[in-house]
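Complex shown without one protein chain; remaining protein chains in place.
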Amino acid sequence: MIEAKAYQEYVKQSAPKTKMMSTLLKAFLTGGIICCTGQAVADIIKVIIPDMSKENIGAFVSITLVFLSALLTGIGVYDRIGRFGGAGSLIPITGFANAVVAPAMEYNREGVVFGICSKMFVIAGPVIVFGVVAGVIAGIIGLFI
Amino acid sequence: MEIFLTYLKVFAVGGVLCLLGQILINKTDITPARILVLFLLLGAVLEVTGAFKFIEEFAKAGITVPITGFGGTLARGAMKGAEEEGILGGVLGGLRAVSGGLTAAIFFGFLFALIFKAKTKPN
Partner (left out) sequence: MKQTFVFDKAPYVAGAYSIVGPKEGLGPLGKYFSLVLEDDLWGEKTFEKCEIKMHREAIKGALDSAGMNQHDLDAVIGADLLNQIVAASFAARDIDAVFLGMYGACSSFGESLAIAAFLLSGGFMKTVSCSTSSHFSGAERQYRFPLEYGNQRTPTSQWTVTGAGATLLTSVAPEGEGVKVKLTAATLGKVIDLGIDDESNMGAAMAPAAADTLIKHFSELERSPSYYDAIYTGDLGKYGTEILRYLTAREGYNLPTCYSDCGAIIYGYEQKALQGGSGAGCSSSVFNGYLTSRLKNKEIKRLLLCPTGALLSKDTPLQGATIPGVAHAVVFEAED
């Protein structure tokens, strides 16, 4: 039988590869469209409520996009967008929402407490943990500048 | 015309960030959760170093809608809190700044998980 090292090299050489150009283009388009949607939400709310603070506009945009993504996940559309867009629909905040909603939905058959609630963070949990830790570090840095 | 240019910049910067993420997916075996964490930390670092607000002025939603915006807002909230209220503000400020998105994700996640059921994929 072939040596393990030689075999791994053979597999590395011969395995079918991801189509680089088309996946990059799709990620670029999907990401661009989602960001523009966010910009549109911000521009519209600025017209409706002209004196909303910049922070609150940001929060409003996040909440709107998260809601849209959660709804699209619920009706079974976001996974199709993700399949097309790859990182384009993963990296925007909608991807974070998808990562929260998808496992929660998946495990609703195991009940509300141990299904929905405890599985909700299996993918997105690290993002929240790293976010909180990074926030505290930034706060400490903020004390000194 | 100006609005067209704004959206072009939003599209380009947001698209390029996602394109970088796609290169990571294609070229390495990093899992999606790690990529999210990486971009979140990138946003926080950009904020702490002061670069974030320049990019934001230029690209607007192009940098704030990707998860980099989540990290940037967290870091900004924490730094602002520390500046105004000291150590306690530094601890409270981060999550306070992103509480909207986070609450929405958890609330809608819970709600829709009660309403909808996961369906199989046709392909």
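Per-chain residue numbering starts at 1, and chain names A and B are given in the order in which the chains are listed.
Note that a residue touches a chain if its C-beta (ideal position, glycine included) is under 8 Å from a C-beta of that chain, and two chains touch if they have at least 3 such contacts.
Computed from a prediction, not measured in an experiment: that's the story for all the values here.
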| item | value |
| --- | --- |
| Contact set of chain A toward the excluded chain (per top definition) | 1-2, 4-5, 7-8, 10-11, 14-19, 23, 73-74, 76, 78-83, 85-86, 89-90, 95, 98-99, 101-103, 105-107, 109, 123 |
| Missing-partner contacts on chain B, residue numbers | 25, 29, 32, 118-123 |
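By definition in this document, only the chains that are shown with their structure count from here on.
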| item | value |
| --- | --- |
| Euclidean distance of C-alpha centroids - chain A vs chain B, Å | 9 |
| Chain B to chain A touching residues, read off their complex | 3, 6-7, 10-26, 32-37, 39-41, 44, 47-48, 60-62, 64-71, 73-83, 86-87, 89-91, 93-95, 97-106, 108-119, 121 |
| Contacting residues of chain A [partner chain B, same complex] | 18, 20, 23-24, 26-39, 42-43, 55, 58-63, 65-67, 70-71, 73-76, 79, 85-88, 90-93, 95-97, 99-102, 104-109, 112, 116-117, 120, 123-124, 126-128, 130-132, 134-136, 138-143, 145 |
